[in-house]
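As you look at this complex, bear in mind that one protein chain is not there, while each of the others sits in place.
Let's look at chain A:
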Amino acid sequence: MNTARYVEHVMGMPIGLALRGRHTSDAQAHQAWSKALAILRDADRVFSTYRPDSYISRLNRGEIQVADCPPEVAEVLNLGEQARRESGDAFNVRRSGALDPSGVVKGWAVERAAQALAKLAGTDYCLSAGGDMTCHVASPDSPAWRIGIEDPHHLNTVAAVVPIRNGAIATSGLKHRGNHITDARTGMTPTAVASVTVVHSNLTWADIDATAAFAKGSDALTWLASRPGRTGLVVLEDGTRHVYRSNATRLATC
């Protein structure tokens, strides 16, 4: 099956789209791709901490209240609060009194953008933002998307491959952007874990959990196993690879 590929840069990261099936390169495909990008740019305008005119920046300067913002600001902050509680404070969109919801926004925004692609009848899509992606197949006969998980110690090789038909995958690590993940409880960058990959039904929580588990450092595997409906891979700093699956997940085979 032919796969059409698109790449644009939004929010300082590459946004990639793969399409196969009925609409891969026609006007409807291009329109859906443009719409998906527009949704991501909108999210950037609302949530970016790099833009002085974003709602988040204005909240941080005390110029407005959450009630003055579009409803998605409250939605994202509520997700952040839920993530803080469920991660035992390792994940927090509030640091030293300032809001930085970027750990929630990426997965959430890509999940919203993918709704534009879901309108393409008979078409499989895989939408990626900087290495985190949500996948969909239009028919039970469609083959799974095959997602390579980057080896954090050898960036041009994959550590594992996972087939995903309808679901999302997110990976957190330090290799591409320097030490940008810190444990909110200590402000320290964890060193035990090289990368955490989470496969889940939606990218919002796959992305949050990958970041939170990474921040938890040596507790990452224990915590991930307690999260319902997650599976994935943790690569430790010593190079060992650990596949985990939620305790709550039941297997159909045995």
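Throughout what follows, contacts are C-beta pairs under 8 Å (C-beta built on N, C-alpha and C of every residue); 3 or more make two chains touch, one makes a residue touch a chain; residues count from 1.
In this text, contacts and distances are computed from a predicted model.
Asker: Since a chain is absent, check the UniProt entry for it and pick the matching name: "Small redox-active disulfide protein 2", "FMN-binding protein", "Hydrogenase formation protein HypD" or "Sugar ABC transporter permease".
Answerer: According to UniProt, the chain not displayed is called "FMN-binding protein".
Asker: For chain A, which residues reach the chain that was dropped from this view?
Answerer: So the residues of chain A touching the missing chain come out as 3, 5, 7, 9, 12-14, 16, 18, 106, 126, 128, 130-133, 143-150, 152, 155-167, 169-177, 180, 195, 197, 199-201, 221-222, 224-226, 229-233, 241-247, 249-254.
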